[in-house]
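Note that this complex is displayed minus one protein chain, with the remaining chains in position.
Chains here go by letter, A, B, C and D, matching the order in which they are written, and residues are numbered from 1 within each.
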Amino acid sequence: DTLDEIKKRGKILIAVDLGSPPFGMNDANMQPTGSDVESAKLIAADLGFPLEIVQVTSPNRIPFLLTGKADLVMASFSVTDERKKVIDFSDPYGVIQIVVAAPKSVAVKDLKDLVGKRLGTTRGSSNDKEATTQAQGAEMVRYDDDATLITALVSGQVNIMASSPQVMAAVNARRPNDPLEIKLVLKTNPYAAGLRKGDDALREAVNKVIATNLKNGKLNEIYTRYNGTSLPEDMLK
Amino acid sequence: MTYQFDFAVLLPFWREFAMGVWLTLQLSLISTVLGFILGTLCAIGRADGPPWVKFLVATYVEIIRNTPLLVQVFIVYFGIATLGIHVSANLAAVLALVVNVGAYTSEIVRAGLESIHKSQLEAAECLGLSRPQTYWHVIVRPAIERVYPALTSQYVLLMLASSITSQISAEELTAVANRIQSDTFRSFETYIVVGVLYLALSFVVRLAFWLFGLVVFVRRRKLGTAL
Amino acid sequence: MSAVVSLSNVHKSFGAVKVLDGVSFEVGRGEVAAVIGQSGSGKSTALRCINALETIEDGTISVCGHAVHDRKLDKRELRRDVGIVFQSYNLFPHLTAEQNIMLAPTCVKSLSKAKARELAREVLARVGLEAKADHYPEQLSGGQQQRVAIARSLAMQPKLMLFDEVTSALDPQLTGEVLKVMEDLARGGMTMILVTHEMAFARKVASKVIYMHKGKVWETGPGAMLENPQTEELKAFVGSGL
Amino acid sequence: MSAVVSLSNVHKSFGAVKVLDGVSFEVGRGEVAAVIGQSGSGKSTALRCINALETIEDGTISVCGHAVHDRKLDKRELRRDVGIVFQSYNLFPHLTAEQNIMLAPTCVKSLSKAKARELAREVLARVGLEAKADHYPEQLSGGQQQRVAIARSLAMQPKLMLFDEVTSALDPQLTGEVLKVMEDLARGGMTMILVTHEMAFARKVASKVIYMHKGKVWETGPGAMLENPQTEELKAFVGSGL
Partner (left out) sequence: MPTFTLTHFEFLCWAALWTVGLSAIAFVGGGIVGFLVALARVSPSPVVRGIAIGYIQIVQGTPLLILLFLFYFGIAIVGFKEVPAILSAGLGLTIYASGFLAEIWRGCIESVPKTQWEAAECLSLSRWQRMTKVVLPQAMRIATAPTVGFLVQIVKNTSLASVVGFIELSQAGKLVNNSIFEPFTIFIVVASIYFVLCYPLSTWSRSLERKLNVGRR
């Protein structure tokens, strides 16, 4: 199974989306960074394997995993029932909200206000799915990755987004004059590492590492460093 | 090989596929028509315009032909936004495709124009035709007739290249495929289906061009010259 | 002044090559002038100058009242009065015989399609090609193509027709067809200038023969002058040309 | 059986057009046969059938012991024995004269480069072109190209040579050069079949003349038969052809 394979190979392949700050991105020296990257480093180290980061985008995360191009996906990968049919998840190591955000000037009180509005999101992400089902009547504008979504929001190609607060923060850092604010919270999703179905041994090992690091606060430290808020209390116990 | 193919999963998505095909066709049709007009004007400008027009067109053609469409799409989409103009993805896609295919069209049409013998021009001139009349009746029409097969190939390539505009949120066939495969996790099957759809589309486009050619180029029809 | 065409001291060079070196001649109304001379002597160039296809460096050209040497010349007006037919036909390959003929009358004289078609049928009949109206150039023989080209010029009802070696790409039989049409035109009183290698035809039809040599008009006279050349050069030319 | 080539009742059509309609003739060792006839009478096609460039529908062809009509024929073996020279030379433009000649001996007979070069020099000398060994085809005149083509065939030491109007693209002077080479070959005892328009040459060199008309062998006989044609058709042909 995969754990043996990792041992044989001598390194672990973890898929991270470097196009979705602050979870995955490049720093000023074009080195990968972000909370998923740091978490992946932590988990790989605790599992005792050298880490190799595999770059993915949100539409191709699952194919990457299923076709064996990665052992583990850590790409702000929300746990959903649909995904559970195809892959397994570890215990959650973070949470991500799906929010609708827009500038002050745009009045959005409930989902009905979104009818006929253009809503930017990332194609194939759980944000996409949640917004598409909840905000009936809104026009979805889908980009291939968060980076393009952010660029579109900063340049004003779309004005309303259905994504995470983290994306909103990234946007606001680049458009200080007319910042977005959270209008609606569509869902709060815990996210976890994704594994191939039946990789129980690896899952056990990963779960153990996650539990330890949630307890000792290391994961929370990473999360707080990049997201600006700490993890919910009930995850830390 | 342990992978189990399952195309049935994709059946419920036929409506999405159809929408994607429809948008792909629309994008291609509009860009073909506009790109043809732009390209033909550029070709005429380059063949017979004042030096500054020649220079401008030459520069335009060289820049477009030596940079990737993907990058052109990004520059158009984000570039005009930076200027404060906000257009829909579809419009930006069309704009980028037109600018792109216009350059290629202009090169093809130019070759056609150059293949028209100078004596034809003189004959028209001697009949007293004005410059625009000469251009339309004696040069442009036969030139385009001559390069029609090359143009057909170019516009089929355009249709295929329109898949790139999925990157800027145009919901054409490739974008639909990407969404469906992340819904169903059946990426391989999805791309096979989409590949077949594109093949069918290119066949349809070729057929359409052939029929259009039959209608427009009467002589070829009457003499039975292949298009 | 009854001269339809009059050239006076015309000079023309291509780069360093002097092609017309002081050419002067006149052609009156209803006259048929044959221009003869060796290859390269400047015959075609002279014809092209008359029709303003080439600009000249010096001298004056007056054609049907137009000052052709003038920079401000309205070429389109000139060409309503002058028709020209080339050796290589220059029909438009994508148009039928009829459409070739209709093009200029509809574009230039703004005739209606119906009127232009009627006119086309008429001139095609004059060259004996009523039956070929719907044929494309490539479906016609060389002689037929040349006659369509003549018909195309005739449709504009020019006052002067120029012919540049219109038979030299044709075999003897086809040549006969075309010459017949030109003879008819001459009999109908059309003013014509023809560059030709057909001495027999020149002798028969031309009221004036212009012999060019090295860019100059070497000898001029009636058709009979060919029987009795005054200069050594014409003597040699006629001797070889027959 | 001393016949090197023997055709018997050969039929060949292109689509609906019957080109060979029961052709039979024989050519013996050392004989020079001239095939004459109007354009389109099937001369070239007959020659191409002998060399298996065309397949026939009916009849038998035997060439140097090979059954050419047989589907199982080894064409490469046949062509070791038969050389052919075309009107359009068909030299390989990317190779020099020498390389053109060396190609087949090295490829087919596995001669060493050095041997093949020696051979090439030898056959080039036979056609009088030793000096042109290093020239590319486009650097040679038509007659020289044709002679290199003959040398290229000779280098394979064929038992039979076929010539298809090898001089008709050449002017009289160049024609003379090529005919001289062919005369030498004939004198050397080579079996040859030549399609030709040069009646004088046929009369002088050919030991047998084959007159073809409408896909049939119309008349056969010695060179002298041209002086005394038996059929109306040959009479007309000889009358016009001379």
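The definition used in the following text is that a residue touches a chain if its C-beta (ideal position, glycine included) is under 8 Å from a C-beta of that chain, and two chains touch if they have at least 3 such contacts.
If you're wondering where the values come from, they're calculated on a predicted model, not measured in any experiment.
Seen in the complete assembly, the chain not on display touches A, B, D. Touch with the chain omitted from the figure is made, among B:32, B:72 or B:184, by B:72.
Remark: the omitted chain is touched by one listed residue; of D:53, D:67 or D:131 this is D:53. Only one of the listed residues, B:91, B:150, B:192 or B:218, touches the absent chain: B:192. Summarising the interface, chain D meets the missing chain with residues 51, 53, 75-76, 79-80, 82-84, 86, 88, 90-94, 103-104, 107-108, 152-153, 156. Looking at chain A, the residues touching the absent chain are 18-19, 21, 25-30, 54-57, 60, 63, 67-69, 144-145, 147-148, 150-151, 154-155, 173-174. Chain B residues in contact with the hidden partner, per the touch definition given at the top, are 1-3, 62-63, 65-72, 74-75, 78-79, 82, 156, 160-161, 163-164, 166-167, 174, 177, 187-188, 191-192, 194-195, 198-199, 202-203.
Heads up, the rule we're going with is that only the chains that are shown with their structure count from here on.
Any chain that touches chain B and also touches chain C would be listed here, but there is none. Among the chains in view, B has its Cα centre nearest the centre of the complete protein Cα set.
The geometric centre of chain A is 82 Å away from that of chain D, both derived from CA atoms.
Chain geometry summary: the mean Cα position of chain C and that of chain D are 50 Å apart.
Viewed as a network of touching protein chains, the structure does not reduce to a path, ring, star or complete graph.
Chain pairs that touch one another are A-B, B-C. Chain contact summary for the complex, chain C toward chain B: residues 51, 53, 75-76, 79-80, 82-84, 86, 88, 90-96, 103-104, 107-108, 136, 138-139, 152-153, 156. Across the interface of their complex, chain A is touched by residues 77-78, 81-82, 84, 86, 89, 166-169, 171, 175, 178-179, 181-183, 185, 187 of chain B.
Partner chain B is touched in their complex by these residues of chain A: 58-63, 66, 82, 86-87, 120, 123-125, 128-129, 141-144, 148, 151-152, 155-157.
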